[in-house]
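One structure is given below, represented as structure tokens, and several questions about it will come after.
Removed from the display is one protein chain of the complex; every other protein chain stays in position.
The first chain written gets the first letter, and so on, giving A and B; residue counts start at 1 in each chain.
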Amino acid sequence: MSLIAKNISLTHNGETFLDDVSFTAAPGITVLVGPTLSGKTTLMRVLAGLIKPESGSVTVNGVDVGAISVKDRSVSFVYQQFINYPSLSVFDNIASPLRVQKEKLSKEAIADRVNEVAKMLRITELLDRKPSALSGGQQQRVAIARSLARRSDVVLLDEPLANLDFKLREQLRDELQRIFADANMMVIYSTAEPLEALDMASHTIVMNEGRVEQDGEALDLYARPKNIPVAQAMSDPPLNLISSTLATANSESLGSVLRDKFGGAFTLGIRPHNIALKSQGAQDIALNGKVRIAEITGSSTYVHLDLGDSETIVLEVEGAQRFDIGSAMTVYLDRSAIYGFDPKGGLTLFAPAAVR
Amino acid sequence: MKTRNNKAWFLVLPVILVVSFTALIPLMTVANYALQDVFSPDNRLFVGMKWFYDITNDPLIIDAFQRSFQFSIQALLIQIPLGIAIARIMPKSGWKASAALVAVSIPLIIPFNVIGSTWLIFSRKDIGLGGFLLNKLFDFDFTSDPKDGWGLILAVDVWHWTPLVVLLVYAGLRSIPQAYYQAAAIDGASSFAVFRYVELPKLRRVLLIALLLRFMDSFMIYTEPFVITGGGPGDATTFASILLTNIAVGQFDVGRAGAYSLIFFLLIQIMSFIFYTVLTLQDREEETKTK
Partner (left out) sequence: MAEIRLENVGHSYDGGATFALNPISLTWKDGNAVALLGPSGCGKTTLLNIISGLLTPSVGRVYFDGVDVTDLDTAKRNVAQVFQFPVLYDTMTVRENLAFPLKNRGVAKDVIATRVDEIAELLNITKYLDIRPLKLRSDLQQLVSLGRGLVRNDVPAILFDEPLTVIDQNFKWTLRGRLKEMHNSTRHTLVYVTHDQTEALTFADEVLVLNQGSVVQSGTASELFLSPQDEFVGFFIGSPGMNFLDGKVFDGAITVGSTQIGTVDGSSKLDNGNVRIGIRPEFLSLNTSGSGISVKINRVEHRGGYKMVHADAKEGKFVAKLGTESTLAAGQSAHLEFDAQRTFLFRNSKVCGTVNIKGAK
């Protein structure tokens, strides 16, 4: 089983929506990560057959599906908005694709399928209700159950958790992973949140401005991004970026690192949790700045440090700590955790050896 | 290579057939007449563009068109603002809203000629209550004073069709999310500002539909003046469609009437198109979003 997208491009009114997108998805979850307007939704619509690309092909299980109309494809789609039939009960909502599909199923077979997916998504008790009597999280469970009931080869989930509460997302995400781990289908799951991709810990594709920037295992993309957009798409809190000129002026030891490592200008990248208040050893790089704000999350504190020249970095320190706004502070960058990017084009010049 | 499924065209076929019987074939007949001088069904003469030339130079016809145009403008100027005003003060929910909607819709469900007769009797100075009172107060007499005749037809049209504008606007107003009103309240906007900056912009599309429908209908007004004033006093209410009927039925001048009809039809098409283009200009501008 496989889904192969090959050289898919789409422009509309002179604007590029997809730019030569190619990838292969195997059974299991494939995560599409990228900011808003990066082309994730458009790509999913192309995969579903809802829009035709200008060029390129989609092959499912060896068959080019370009000429097959949406309703004849073995594909289901779950949207960010919870879309259910308001006048049908939850049971009928889930059963609806089974009733209209070409290969007819007996009443009992339909009921079996519905009960099976309802159990998977823990909505068995809700089967008699109408969607309007359900919470947002429950409605989205119904929509996902409907997409699973068909047992399509391809299941497309377009930011399915984006409209849910933070806590509900956490729960449903864990469940989806469990459900799709055993299902023999190709699940394409799009999200704007890096943590969701890392959590899914599966095949991940980073999209940006309609392009596939990088394709690989989530953790690998996190550790060894190809360029700045990938590093940003995989980092939450965002990766700090510091221009080398400013960094050199601000820190003597950084100046020597720059010379040793690269010998020229580059943009330095470091994640907030790899910056410490105390030096962890001689290898650390000291950087001076002024405290702009401190945000306490309970388990840790994010300090925003003004480096001058309107550049700010964020560091994460453990526990709840108070800082005086405007006070001077020296912080220490973990040398083994720094990234270097080409200031022109943002390509990664070097990355930490281990996942940091 | 794009592959397209062309089967859908077959689904449109019945509509094309029906439209050709209801619109295209009669229209072609009219076009056929317009180019001939018909004395009797088997005695006809091809006259080319003569009728068109005649009509565009006939002061009687030009006057009728001008009258219709003026009537439409006046009707729109009254009905659109009045419709908006009524829709704005109507109850927003509960049984009162339903009651108000029913009350407002009544004129729309009364047959045209019944409306005409009702108003005709109501406005007569001898037996009509309204006519009697107005006559006492302002010396009103629609059968002899051209201004009164015109005013009466305008009043009837306003009474009959403002409800349509009300219904459209009311639906439009209900579809504005509450957040916009809440934001305006927080911004300290006056009631007028809420109307000007929240409601009017959000009603634009609805008003476009109202404007188009009302323009076309009032420009073609026929039944009311036919029943109430018969086009008079004098020719004060001889609108384009009244004159057309006079020519076609009264004088049985089908050639002239055919050409007249085509011009009438084209005029409405053109003006509707202009309305539509101007009013949707902004929509197209807004389609391109800044990145």
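FYI, contacts are C-beta pairs under 8 Å (C-beta built on N, C-alpha and C of every residue); 3 or more make two chains touch, one makes a residue touch a chain.
What you are looking at is a predicted structure, and each value in this text was computed from that prediction instead of being measured.
Summary of contacts with the chain left out: across A:Ile296, A:Met329 or A:Leu349, the touching residue is A:Ile296. Note that of B:Met28, B:Val114, B:Ala183 or B:Val249, the residue touching the chain absent from this view is B:Ala183.
Considering the whole complex, the residue from B:Phe112, B:Tyr197, B:Tyr222 or B:Phe265 that touches the absent chain is B:Tyr197. Of the listed positions A:Ala26, A:Ala109 or A:Ile325, the one in contact with the omitted chain in the full complex is A:Ile325. For subunit A, the list of residues touching the undisplayed chain reads 35-37, 135-136, 165-168, 170, 192-195, 198-199, 201, 219, 222-223, 232, 234-238, 271, 273, 292-293, 295-299, 302, 304, 312, 314, 319-320, 325, 355-356.
What subunit B contributes to its contact with the hidden chain is residues 177, 179-180, 182-183, 185-190, 193, 197-198, 200-202, 286, 288-291.
Just so it is clear, only the chains that are shown with their structure count from here on.
Look at where the CA atoms of subunit A average out and do the same for subunit B: the two points lie 55 Å apart.
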